[in-house]
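All protein chains but one are shown in place.
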Amino acid sequence: MTDFEPKIIGFLCNWCSYAGADLAGVSRIQYPTNLRIIRVMCSGRVDPALPLGFLAEGADGVMITGCHIGDCHYIDGNLHAKRKYGLLERLVAKAGLEPGRIMLEWVSASEGQRFADIVTGFTDQVRELGPNPAVTDPCVKLNLMAAKAAAEEYRLRALVGKEEKLVTEGNVYGEEMTQEEFDRIMEEAVETEFTRNKIRLILSVKPMSVKGLSAETGIDSRIILDHVVALRQRGWVDLHEVQGNSPVYRAMEVQ
Amino acid sequence: MSEEPRIGVFVCHCGINIGGYVDVPDVVEYATGLPDVAYAEPNLYMCSSDGLQKIQEAIKKYELNRVVVASCTPRTHEPLFQSACEEAGLNKYVFEMANIRDQCSWVHMHEPEKATQKAKSLVRMAVAKARLLVPEEEPEIDIRPTGLVIGGGVSGLTSALSLADQGFKVHLVEKEDRLGGTLLKLDTLFSSNVKASEVINPLIKRVKASTDVTVHLDSRVADVKGFIGSFDVGIETRGEPETLSVGTIIVATGADYLSPEGLYGYGQVDNVVTQMELEQLFKEGGRLDGVKTLVMIQCAGSRNEERPYCSRVCCTEAIKNAIKLVKENPKRDVYILYRDLQTYGIEFSMMEYDAKKSGVKLVMYDKERLPEVTGEERGPMVRVYSPLLDEELTIETDMVVLSAPIIPNEDNEALSKHLKVPLNSDRFFMEAHVKLRPLDFATDGIYVCGTAHSPKEVAESVSQARGAASRAGIPMAKGRLKTAAITSVVDEAKCSGCGTCIELCVYNAITKNERGLAQVTSAVCKGCGVCGASCPERAITMRHFTNEELEAQGLAALKEA
Amino acid sequence: MMDKPVIVIGGGVAGIQASLDLADRGLKVHLVEKSPSIGGVMAQLDKTFPTMDCSICILAPKMIECFRHPNITIHTLSQVKEVTGKEGNFDVKVLKEPRSVDESKCTGCGLCSEKCPTKVSDDWQKGLSERKAIYILFPQAVPLIANIDREHCLYFQKGICQVCSKVCPAGAIDYEQQPEEISLNVSSIIVATGFQELNPSELGEYGYGRYKDVITSMEFERLVCASGPTGGHLNRPSDGKHADRIAFVQCVGSRTHKKGYPYCSSVCCMYATKEAVLIKEHDPGSEVTIFYIDLKVFGQGFQQFVDRAKQHWGVEYVRGKPGEIRRNPLTKDLAIWYEDTMTGNVYEKEMDLVVLCTTMIARPGNRELAGVLGLKLDEWGFFKSKDPVRSPIETDVPGVFVCGCCHGPRDIPESVAEASATAACAAEVSRRCAS
Partner (left out) sequence: MRYALYLGCTIQSEQFGYEASVRETLPRLGIELEDMEGVSCCGFPALSSVSKVGWHYLSARNLAIAEDMGLAVLPLCNGCHLSFIETKHFLEKDPELKNIINMNLEKEGLNYRGDIRIVHLLEALHDEVGTQKISEKVVKPLEGIKLASHPGCHAIRPSDLQKVDDAENPQKLDDLIRALGAETFDYPEKIDCCGSQLAVTSGRVTLRIAGEKLQAVKSYGFDGLVTTCPFCFKMYDGRQRAIKGALKDASLDLPVFYYTQLLGLALGSDPKSLGLQMNQSPVGDLVERILEG
């Protein structure tokens, strides 16, 4: 474990965090070499599907940093970053990956030292966790791919996109929703979308029956059946053949 | 760009800043082996004129169509290298930087091997992105050289005149049947005690005389279409609709004064008036002769739970009038009951001392124990507890003057909806940034000044009005506006018209087109990418920071050298 | 572009804003700054009230914009020495002090200062830390170019050392540089020379200069700033112990007819509130008290900011100006003596750190500049505008405009708005001259 060097990817917003990272350099503040920085204009631009994809591909940790709340160059982009990160956290949990592998922090352009401290801390934390299991364990990888797929689906994106407004200003009818209510709906949606995408991925490898899927995923076959029905309605899954008297399903190519 | 990518990689030593810790030749050699890299070379100082020339030579010699520079931070140097590429005939958006100084050599000075490894992977990431880069256009839009000023008070008039003096046509829309606004109601103005009429009348005269300013009285803004450069503003003049085609809009709608019904006996006890009414009495003259004792009460309706903000001008206004009253008749007893004297800055501080010298009695009261006004035979009777004296004073007065706060116009709500610009919690117009963009709205081409934004005295409004005219004049002076290329673009085939992006965009850059689908006005888009990251259908692409490009960067990072 | 350029004197936030407004509309601008970098006082602030924005974070992009802008020429270490002519046609002579570093070669790598053997108290950090004799004013300096302080440089003093020229990878060190005179012909002149804080040792009050733990608000800004000498940790200068009990004293040198100045500096109540909230954010357990005469909450959102400081952060506000700050000679602890004028009670409270919010005063340089430009000063050395109500930013000299704190204390948004206003004036002038 000692010689393990985690691969860490960091999304930095151009205006505060990236400048903070530069300041760490200008001030010659040293930190571990593991971080690989991707510059984005705003932390709110970080689509949860991106980090999930990197984790699936074996990144040991992903950090996202933006301007402090209130300092956002785009007024409230970092608020949306925060909402999206919420979804990311849920999906990482669903995929059974340690929450410590992702991080969202605010770093201003004047916080060179803070940036270095954050990177150092996160690197140590990930080093502690050890290598990303997705590399060796195909189940975890499958989960992460399912999570990524879920993050790319309409339902979760629409929910997260509306979250800020729903819980601060309310819906079109002006009904404000408490964070708790929203979280409940979100959690349910995440569970569903994650499972359905997982089923679809499994079926895309090889056709299976509901029973088989249940065995593969450890989920009650009745729940699997509901999902399969829904997936068929979406046109993502279709009947492949009937073995004995149990139908076998396959994933459809989705354009 | 259809043809095969041919990437040139240029690695900077930056003296010893990079070269001292990162094995630059090794990085160059490594870069040469990367996919689609046609050429790579080191240089002592990439940013030196010699370095830039080398890039341009290489572009020609090796027919490069992508350029990667591995050196310092793009925040300071990207534009330099981009223009070098442009001079060599490349579009500036096929350029990418790898920050191997500020974010590598300088922060890993004690681990040269690892620093070199990191530098390689930063270059690998940049190359991965560069392969996918495409040329971007910076579309230009026309800016109509005509400004719209909403509001014909001192701010609006000043803005309009400045715009005219800058050489633009101006439409001035005023809801009343005459120009002048609040100043018409005032007698004198602090700090110089100049007659309000001497300030406002010359402005009105100049505006009326100006051939560049078209005045629309009795008019209101009914609806607003378009964006910076080409706003189509529908106004109604006595029911008559008209559409004004303008390039920029200045909001100078001013504010109102609270009528403090029920406060301190206002409306119930005789001779309890507001500062505005006192100004009116001054204008009419005479009626104050009988007034021997007069009490002014500050914060009458402000700095409380209902209206938390301080109205800024009342203390100085009261002091101005108090001095006037005692100088008129030194036997007069004039009290100002205040909480915190807001006599800020030099002139107002001096007025405060003048008041004390002239014998104006300043009595501080406590918010927890407000003064009381009751109607008596002789006139209003004031009871006030002074914490400093620790006793309650009872003052028999001839008149009580309430300093009622400036409050936002009730039609701010409507106008803010038409212009799609926000109001703050006090219902005044809210600027783009409290500190550095006090006169702009987040929406390009719309500006604010004067008391429409918050309570202000005349001089501050005049400065702001001139300032707003400068801000509005900038795009109009340029005539054409080069808009950023790093913007969102909607793939209509994918868009379902859910409107999520429209709600998310603080710049109102996204609207629904006639088919109900989202469309980005790139002139207005600031390129943050929030919409793209949120689009349920993933129908929005972020130019120059596409998902594919970011994905490629990340996956390249995960590959080991 | 046929139009003549405009000269902006002073590279603080006001000067920067005026320059950008003019340059963006296509006018050439000469931005003259007497220090080695633009940025002014705002660059030294940690956060800004009432939004708690990080000051340098929001200013730095504008500084860089100035630097990159094709229409703006920045003249650092420069001062205006002579002006002739009139509106539309001023001839201006600018004197540029030698940097002793070739601006075209220096890459701002900072190696020179790293190796320079001479340590000097760092004025930019308010003397709370040291810099070298060759130095870059601050990390975000624009231009990011080193500068030799000849007063302290061993080469200029003793003719020895020359380490910087030996280590400079770019060969940018140039000991031979001479003062340079630049002649400009401009259509109008914008004055934005800003202010400075009163040095409270002039007052004798409150033991400033005698007691290390009595500091000014500007010193506090550096002390609490992440890029400051303590990396943002609030440690007492005397012994480095963390400060848990902090007092802010308003109106030090202000609103008085005895020693000091009779006027109110407009911003102290609010920046003290900001600084108090900063302390509470870092360390909610600390006790912070603000002593004031009248709480100036006249700006947009100020009252709400103070309410938040009181209710949410538990900052204590005491109406009363402390009589005296005493230090126990054995424990070195400070005690502040004051009367709470709302109750009439007198207290003595121990404090770890006392921050004096001192008067914003005019820059002494104004006198010379006023002479050069033919402008009037008020009795405290601030530039006088033509008319306090009608033309607050114009002066008695047509074509010369003033903005920001050089004509009296004001906050950042006011300075920025005024800066834009002067830009409008300058634009109007160049139009008049064109037609």
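Each chain gets a letter, A, B and C, in the order it is written, and its residues are counted from 1.
We adopt the following convention: contacts are C-beta pairs under 8 Å (C-beta built on N, C-alpha and C of every residue); 3 or more make two chains touch, one makes a residue touch a chain.
Just so it is clear, the model here is predicted, and its values are computed rather than measured.
Chemist: The chain left out touches which of the shown chains?
Modeler: C
Chemist: In the whole complex, not just what's shown, which of C:Val167, C:Ile182, C:Ala335 or C:Leu377 touches the removed chain?
Modeler: Among C:Val167, C:Ile182, C:Ala335 or C:Leu377, only C:Ala335 touches the chain that is not shown.
Chemist: For the chain left out of this view, which of C:Lys310, C:Arg327 or C:Arg432 touches it?
Modeler: Touching the chain that is not displayed is residue C:Arg327.
Chemist: Of the residues C:Pro117, C:Gly204, C:Gly344 or C:Gly374, I need the one that contacts the missing chain.
Modeler: C:Gly204
Chemist: Name every residue on chain C in touch with the hidden partner chain.
Modeler: 203-205, 207, 210, 258-259, 326-330, 335
Operating definition for what follows: only the chains that are shown with their structure count from here on.
Chemist: Could you tell me the distance, in whole angstrom, between the mean C-alpha positions of chain B and chain C?
Modeler: 23
Chemist: Between chain A and chain B, tell me the centre distance in angstrom, where each centre is the average of that chain's C-alpha atoms.
Modeler: About 35 Å, centre to centre.
Chemist: Would you pick out the residues of chain C that each touch at least 2 other chains?
Modeler: Chain C, residues with two or more chain partners: 51, 53, 58.
Chemist: Using the touch definition from the top, which residues of chain A touch two or more other chains?
Modeler: 19, 26
Chemist: Applying the document's contact rule, which stretches of chain B touch chain C when the two form their complex?
Modeler: Contacts found on chain B: 14-17, 44-45, 47, 75-76, 79, 162, 165-167, 189-192, 194, 199, 303, 308-310, 312, 340-350, 353, 366, 387-388, 390, 424-426, 428, 433-439, 449, 453-454, 458-460, 462-471, 473-474, 477-478.
Chemist: Quick check: in the complex, which residue numbers of chain A touch chain C?
Modeler: Going through chain A, the ones touching chain C are 15-16, 19, 23, 26-27, 67-68, 70-71, 108-114.
Chemist: So in the complex, which bits of chain A are touching chain B?
Modeler: By the definition above, chain A touches chain B via 7, 9, 14, 18-19, 21-22, 24-26, 28-31, 33, 36-42, 44-47, 49-50, 53-54, 57-59, 73-77, 80, 84, 116, 152, 154-155, 157-158, 160-162, 164-165.
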